[in-house]
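Handing you a structure now.
Heads up, one of the protein chains got dropped from this complex, but the rest are sitting where they should.
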Amino acid sequence: MGKAFDIVLIVSILLSVVAIMLDSVEAIRLQFGHWLWLIEWGFTLLFTLEYGLRLICVRKPWLYARSFYGLVDLLSIIPTYLTLILPGAKYMLVIRILRVLRLFRILKLAEYVGEANVLLKALSNSRHKILVFLYTVLTLVVVFGSTLYVVEGAASGFTSIPKSVYWAIVTLTTVGYGDIAPVTPLGQFIAAAIMIMGYGIIAVPTGIYSAELVRAYTGQEHNEACATCGRNGHDFDAVYCKHCGHALDEQTSGSA
Amino acid sequence: MGKAFDIVLIVSILLSVVAIMLDSVEAIRLQFGHWLWLIEWGFTLLFTLEYGLRLICVRKPWLYARSFYGLVDLLSIIPTYLTLILPGAKYMLVIRILRVLRLFRILKLAEYVGEANVLLKALSNSRHKILVFLYTVLTLVVVFGSTLYVVEGAASGFTSIPKSVYWAIVTLTTVGYGDIAPVTPLGQFIAAAIMIMGYGIIAVPTGIYSAELVRAYTGQEHNEACATCGRNGHDFDAVYCKHCGHALDEQTSGSA
Amino acid sequence: MGKAFDIVLIVSILLSVVAIMLDSVEAIRLQFGHWLWLIEWGFTLLFTLEYGLRLICVRKPWLYARSFYGLVDLLSIIPTYLTLILPGAKYMLVIRILRVLRLFRILKLAEYVGEANVLLKALSNSRHKILVFLYTVLTLVVVFGSTLYVVEGAASGFTSIPKSVYWAIVTLTTVGYGDIAPVTPLGQFIAAAIMIMGYGIIAVPTGIYSAELVRAYTGQEHNEACATCGRNGHDFDAVYCKHCGHALDEQTSGSA
Partner (left out) sequence: MGKAFDIVLIVSILLSVVAIMLDSVEAIRLQFGHWLWLIEWGFTLLFTLEYGLRLICVRKPWLYARSFYGLVDLLSIIPTYLTLILPGAKYMLVIRILRVLRLFRILKLAEYVGEANVLLKALSNSRHKILVFLYTVLTLVVVFGSTLYVVEGAASGFTSIPKSVYWAIVTLTTVGYGDIAPVTPLGQFIAAAIMIMGYGIIAVPTGIYSAELVRAYTGQEHNEACATCGRNGHDFDAVYCKHCGHALDEQTSGSA
């Protein structure tokens, strides 16, 4: 019953997101605008009903309303109603696409939650290191962007430092649009240095995250020692100590 | 004998794929079109013969015909015959290029299968995590694409949400064609955020897969089951079974 | 007290860097140039005061003045004073943006230092391998760049070997501006080879750094030396010192 409801909700959310996307395409809106308008109102009424039921059913409605998912739910329906009062607010309608975030709540109920938790825990464990890395990257793009601003000048598109920093980000992350590109030999030489740096530097967050996951997988997080022989390094699923063969104590095997 | 047949088949498939490719080049078709037509018919008759022999030789022809490789075999020869009936179906000829997939079956017989299995097993083990990652990426591109659609507008090429989402994918994956690129300062600021996100986020699938392979490599060394309870998955340095607590037998600890 | 001072300094540095960036934008300088001039002088006087106090407070002023951070501190204030004497030195003002490097010193005092040290130690441990990798990359771009210079010629933008090497770097690092791109079939074939090479070669530094961090993470857990011979680097599950063969003391095996 609850599962069927979830599936209906997932399909509704996906369909309404697709409808919003199609509605933004000029040619489709001109031809099928009326149908999309009907679909949108159908889903909005459905989601309004769901929102109302949630408010009634949960024990602390105010807590729900102020929670992240409560706000996403509200933002999913408000813009459609606002078009009745403010018909010109075309771009505000895009807010409705945040509905896509609602899927995360439903997926939370599913089997994927354990998988996502390992990923998030490893990310959380390495957040300090990732911040250090991010700060280094931002310093590099500021310094190199400014250098290119001086070396290349406005003629090649490096019209200001913020724009040059934007170019440095485009280059360091290996995106490389090509809308701005150095043309002087010196500029190209420095740009080549940034590229090789960006090419190699990606190893840092990847290494951090890989090492963190390897640690999580090999169960080094399970840091309780065997009560009999005092040694540790046991797997998450270990019931008996692999060194001395005695049972690991029950709290440990229960909580692991 | 079987090996010689495999090599002939591999060379035939590769040659016919190259012929299809060359046939699509205007200048070459005009000059050597006749020869390519002869080669194509030669290989088609050869592959038809092979398909017929397979149908006769295998025990359950119907099962083979409906299998993945059976369909690929059929799709490799059908389009050429269809040109006799429907000479205008130029693009349908491209289906023949799926012949390249036939190589996978032949390679399955070779020594590479063990290697591929480790890769596929690690991929299969981490499929849940990769799906979580993929869903997060898709949510990010929908939200950021829609934001850029509002911020930049049609003037910079962000004419609709689907197109803006396409741009967000091009940017997040660090492909960066540059056919669509933000021009307003705010748009470039958000784009820079997506780039850094995409640059760092690649660490997630890489970390997942690396950790899974490290686990597979470590586990491969000690693939004998416990003689007492029959379960395996023991560490390299385990002396006692972690499941039942009995000593792992001496051959195992000696050979590991 | 010291912490409050740090926060004030961090905010000052960030604000002054933003002011320098905005000052480089034509439209903003024309309208708010006077205010930015005032802000700049305010921060310059503040940083001058700080530099003076540091010179007075530290035991060896001359050592500080010649240190990396001492030079950065000096470069942060000198250019503004120089504009009084040399008003035309527009580009020299950009040197002030090196102020952003000053943040590293302040962050050194913070809790992030331990995290950064692990990252730097792993980088330092793998520096020889990274140099070997870097030298291989540089050889590849020189050889492939020269090849494309011969194959494509000046018509496609490959006007000289240095420019072709620049193109090879842009391609191998998967940046791909598209300002120079091969147009002949042979050139595109070789370019495709470089791309696949560059796509795969990124695995090398990432693998080096990941393996180094995995080692660092594992080693971190057991950082006590053998009581008998004083050497360390023991495995997580070691009972006896691998160097001298004496039992590692019990506190160690208990706490590890």
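Miscellaneous remarks
Order of writing sets the chain letters: A, B and C. Residues in each chain are counted from 1.
One rule holds for everything that comes next: a residue touches a chain if its C-beta (ideal position, glycine included) is under 8 Å from a C-beta of that chain, and two chains touch if they have at least 3 such contacts.
Computed from a prediction, not measured in an experiment: that's the story for all the values here.
Between the chain not shown and the residues B:Ile39, B:Val137 or B:Val150, the one that touches is B:Val137. Contact with the undisplayed chain is limited, among A:Pro162, A:Gly176 or A:Pro205, to A:Gly176. The residue touching the chain not shown here, chosen from B:Val58, B:Leu71, B:Leu101 or B:Val143, is B:Leu101. Looking at chain B, the residues touching the absent chain are 17, 20-22, 24-26, 91, 94, 97-98, 100-101, 103-104, 107, 111-112, 115-116, 118-119, 122-123, 130, 133-134, 137, 162-163, 165-166, 169-170, 172-179, 198, 202, 205-206, 208-210, 212-214, 216-218, 221, 236-237, 239, 250, 253-254, 256. Panel shows chain A; residues 174-178, 206, 210, 214 of it touch the chain omitted from the view.
Within the entire complex, the positions of chain C that touch the omitted partner chain are 128-129, 131-133, 135, 139, 142-143, 146-147, 149-150, 159-162, 165, 171, 174-178, 181, 185, 188-189, 191-192, 195-196, 198-200, 202-204, 206-208, 210-212, 214-215, 218, 233-235, 237-247.
Quick note on the criterion: only the chains that are shown with their structure count from here on.
Chain contacts in this assembly form a complete graph, since each chain touches every other chain.
Against reference pair A-C, the listed pairs A-B or B-C yield one interface repeat, A-B (criterion: more than half of contact pairs the same by residue number).
The centroid of the Cα atoms in chain A and the matching centroid in chain B are 25 Å apart. Each of residues 174-178, 206, 210, 214, 237 in chain B touches at least two other chains.
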